[in-house]
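One chain of protein is taken out of this complex; the other chains stay put.
And then chain A:
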Amino acid sequence: MIEFQAVTKRFDDGTVAVDELNLSVDPGRITVFVGPSGCGKTTSLRMVNRMIDASSGTILVDGKDIRQSDPPLLRRGIGYVIQQAGLFPHRTVLDNVATVPLLSGWDRRKARSRAAELLEIVGLPSELGKRYPAQLSGGQQQRVGVARALAVDPPVLLMDEPFSAVDPVVREGLQDELLRLQDELDKTIVFVTHDIDEAIKLGDKVAVFRTGGKLAQYDKPSELLARPADDFVASFVGRDRGYRALGFLSADGLPVGELASVVLGTPVDQARAALRQGWAVVVDERKHPVGWVSADRLSTVDGLVTEDVLLSGGSLYDVDSGSLRSALDSALSSPSALGVAVDGTGALVGSVTADEVLRALASARDAGEVPQ
């Protein structure tokens, strides 16, 4: 879909920002460019829509050399999302989103109704359309930026650190939303970030750049974690890569044990009787885990098991979609050392232990499923 062929960018002051880049971006997938600040990610991205022209080499989009396209027309066909969204402050949210349709000659009515549709797609309430960008939070502005980029349904989306200016909680939400959106839209996305965790979470493939604009490794995230090409990549990928690599191993076949559980509101003496090895998980009426009770804790209270007596639980492991990493984390973060397994609806299924996760890892290794 996007081909970089021996692409070099040398700025007027002699800085070589991108050095002989060869890379092919898969259609319908998310490709992440990651690397330390100043390694040429933004320059590489901006050469695709000719915001910067390459000094040498060729870039093909959909098989066509972009040098043959008129830059403004090329850009209207490629969605572009930048850090801090770059919304037009003097235009309402709706008019911001309608920008590219209007530039492309749509009539006002059609452009506005398309813009309203896009607000919904990116999860914004329609009444925000009448506001101005300054009246939105950072996360909302970023969604508007994505909506603006998607307005004429371009096949390619370029995103330059779109989430780096929002706080971590909002960022995680935006990342999840992007993945959900991509499930429906199947765009060819090039996403730039300096955050390796974001790269691994979002990327179908990740290109790691090193300073000087050189491509260090281009691989699937699981490969990157398991087999970094060199010391630079290994250190960039970070300390916990062994642990994080578990995130790419399916937990299919991981045994789920029985788990003592009591319903919130149960009398304390009944709860005491239900404990197993001194612990029981507490669920609400929908069977969703809400915390733990222990023999210790229950020895000091009477009456009913209420929210007040609960010990807070760890992370949950989803048996339908979870990885070995989420299973292990649920065990390690649980006060009872038993990980809490739930089904897709969030209802309690049983327990997992760290020992079993490690046994599952060993057998996956024997079966050759772990890259070595």
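Quick note on the criterion: contacts are C-beta pairs under 8 Å (C-beta built on N, C-alpha and C of every residue); 3 or more make two chains touch, one makes a residue touch a chain; residues count from 1.
The working rule: contacts and distances are computed from a predicted model.
Between the listed names "Osmoprotectant transport system permease protein", "Gluconate 2-dehydrogenase subunit 3 family protein", "Oxidoreductase" or "SufD family Fe-S cluster assembly protein", the UniProt record for the complex's undisplayed chain reads "Osmoprotectant transport system permease protein".
Residue A:91 is the one among A:91, A:220 or A:287 that touches the chain missing from this view. For the chain missing from the display, the contacting residue among A:73, A:273 or A:362 is A:73, taking the whole complex into account. Among the residues A:16, A:51 or A:332, only A:51 touches the chain that is left out of the figure. If you put the hidden chain back, the residue from A:22, A:135 or A:345 that touches it is A:135. Listed here are the chain A residues that touch the chain not shown: 49, 51, 72-77, 80, 82-84, 86-92, 99-100, 103, 132-137, 139-140, 148, 170.
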